[in-house]
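As structure tokens, the structure follows; a few thoughts come after it.
Yeah, one chain of the complex is gone here, protein chain that is, but the others are all in their spots.
Labels A, B and C are assigned to the chains in the order they are written; within every chain, residues are numbered from 1.
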Amino acid sequence: MSCEVSLIAYTPQPARVVASAAKLCYSPSKASCLFDGLDAGAVSGFLKKLKSVGHMSPFEHASFSFAVDGLSRVASHQLVRHRVASFSQQSQRYVRMAAPEAVMPPTVSSLPEAAALFESQLKSAADAYLRLISLGVPKEDARFILPHGALTSLIVTMNARELHHFFSLRLCRRAQWEIRSLAGKMLALALEAARELFDPAGPPCLSEGRCREAESCGQPFSSVEEILTKTDD
Amino acid sequence: MSCEVSLIAYTPQPARVVASAAKLCYSPSKASCLFDGLDAGAVSGFLKKLKSVGHMSPFEHASFSFAVDGLSRVASHQLVRHRVASFSQQSQRYVRMAAPEAVMPPTVSSLPEAAALFESQLKSAADAYLRLISLGVPKEDARFILPHGALTSLIVTMNARELHHFFSLRLCRRAQWEIRSLAGKMLALALEAARELFDPAGPPCLSEGRCREAESCGQPFSSVEEILTKTDD
Amino acid sequence: MSCEVSLIAYTPQPARVVASAAKLCYSPSKASCLFDGLDAGAVSGFLKKLKSVGHMSPFEHASFSFAVDGLSRVASHQLVRHRVASFSQQSQRYVRMAAPEAVMPPTVSSLPEAAALFESQLKSAADAYLRLISLGVPKEDARFILPHGALTSLIVTMNARELHHFFSLRLCRRAQWEIRSLAGKMLALALEAARELFDPAGPPCLSEGRCREAESCGQPFSSVEEILTKTDD
Partner (left out) sequence: MSCEVSLIAYTPQPARVVASAAKLCYSPSKASCLFDGLDAGAVSGFLKKLKSVGHMSPFEHASFSFAVDGLSRVASHQLVRHRVASFSQQSQRYVRMAAPEAVMPPTVSSLPEAAALFESQLKSAADAYLRLISLGVPKEDARFILPHGALTSLIVTMNARELHHFFSLRLCRRAQWEIRSLAGKMLALALEAARELFDPAGPPCLSEGRCREAESCGQPFSSVEEILTKTDD
């Protein structure tokens, strides 16, 4: 089981917005004229330069909103640690889980005995949750017995600078597998919408050509395509 | 003289994005389905409720980018104090002011003697700036002699929640007149793009029906239209 | 079971720091002189005025760090949604839970049948967690089966302005009981350390004399003491 992600909204012409903002810093032109005055080649040139020198503040002007379903609360707890971002999350105080489900990690599903134990424990947790509710316990308290892997849904908005930061942390091979998988899906959608903003984006091995992990994995990425095909490592 | 503002980009269907995010918190639906599933009436209903109870976090998912020209550095210094916002500003380190201009406040322009003094002082400051450059002083240092009212240009991005906060502070009759005038222009554009998100927005006298100023002006606003016609008070 | 909170560090003389910062805005004095130049009465006077008009930005200069143990991951997931704050949290990726425990909500413990079910489900979840690990599943994946009520520890730092905001949301009688209990303990410690900064702090019924909840509880608080004695309502 794996989360589903869609890109529900983003700033129109995001590359042009970012390039205009970057150009304004160094130009005597009026801000209102820059946006229409840039041709596609100029936009590309500006973005290439900004990414190469790490001048990322203009990337803040383009914003992307994702709908995420089927994510565990293990991963959502990590996700909401990103503070330069906006989140709306399904509330377990107000929403009753009809038949509580959970993410089963690949290391569990690949071991038959572990998978069987996980399934049966999940089922008894779901039963306990529903039983507690029928005994009069409020939903918001019954959920304490649901597994941490239980599913949640969110709408997440980040600007392109924060997305770069998010991708740099969460697409590293050492990141936790579920948030890494989420980040891979977000990157694929972001590339489709605005390739010039996000190629390259990813861990420092790709974006900066170096690794600062205490214990490096020794397998630097060489392209965003390689990242996208390897997020299920 | 007064600043010029245009809205260069914003999240498409911003009201729908915000309403979807709000609905997700209380709904067992999938996040990816909510966006298409809301009709216009439901969007309006959600937004009305959110504004009335002050539940503003879903407003963060809609983002608005403005180009601002002809603003004084007095006002831009205040503007960039808003920390939940993104700014790209014309650099006085890199851009040479051809003929340095400045904002003349209405209290100055309405007094002939004051206006004449201001003009002549502005002219001698501009001459000194250009003379310092010709003597070999770098632009970034010559600007120390330019008046604080000298013009600047910015691209500013805020989400709709921060815009509400910005409007609540800066559209009060006690706010500094230039940033108040800027805020009025931004509100007019925001209302045009997404009336449901921003009606009402403004100082607490309008949005919350109360005033917390130490010395109230005693003239509460009763509508956004009244705010828009009075920002030059 | 209920979380334990201690205040491990805070800005020395926090009331004086805040009052100095507030005074600077309106004074021709040098910033470096203000701090030593304020007597206790002036500090009190400034703080009273700032709180009454809601001018909270100087409160940001005083910072408070709390150690929190025995909190559920249900509550920590809410807690880390506060973005103007710093968190260090015990990692379930790296730390093996010796004998996984969990918070049992009062609505469960007060019903013998519910409590027995909760206990036995918790025990089987803990057994499953340990069994998964012995089967070779990594800790970070075994935890998916632990209940959402499992215990965690954090160190949390907020400045006094954000603490006011946190208290205004989380000490409302309608807030989720566990985070409300945490907030009550934090408020008690904050009052002990810097009463002038935090009396009053709490939901808008106390701090602003009004309520904006869609459905008000109808029981406004009248003092911080009343809040402290009622957080276990």
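Throughout what follows, contacts are C-beta pairs under 8 Å (C-beta built on N, C-alpha and C of every residue); 3 or more make two chains touch, one makes a residue touch a chain.
Predicted model only: the values in this text are computed from it and were never measured.
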Visible chains that the absent chain touches, using the contact criterion stated earlier | A, B, C
From the list C:S63, C:S109 or C:S124, which touches the chain that is not on show?
-> C:S63
Of B:S2, B:S52 or B:Q121, the one touching the omitted chain in the full complex | B:Q121
In the whole complex, of C:V103, C:A128 or C:L154, the residue touching the missing chain would be C:L154
Touch criterion as defined above, residue of B:L132, B:L169 or B:C211 at the omitted chain | B:L132
In the complete complex, which positions of chain A touch the hidden chain?
-> 49, 52-54, 208, 210, 212-214
Residues in chain C touching the chain absent from view = 4, 6, 8-13, 17, 20-22, 24-32, 34-35, 57-58, 60-61, 63, 65, 67-69, 86, 88-91, 94-98, 153-155, 157, 159
Sites on chain B contacted by the missing partner chain, in the whole complex = 72-74, 76-77, 80-81, 83-84, 87, 92-93, 102-105, 107-108, 111, 113-114, 117-118, 121-122, 124-125, 128, 131-132, 135-138, 140-150, 176
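Convention: only the chains that are shown with their structure count from here on.
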Steps needed, at minimum, to go from chain A to chain C via contacts = 1
Measure off the straight-line distance from the CA centroid of chain A to the CA centroid of chain C, and report it in whole Å.
-> 27
Among the residues of chain A, which are close enough to touch at least two other chains?
-> none
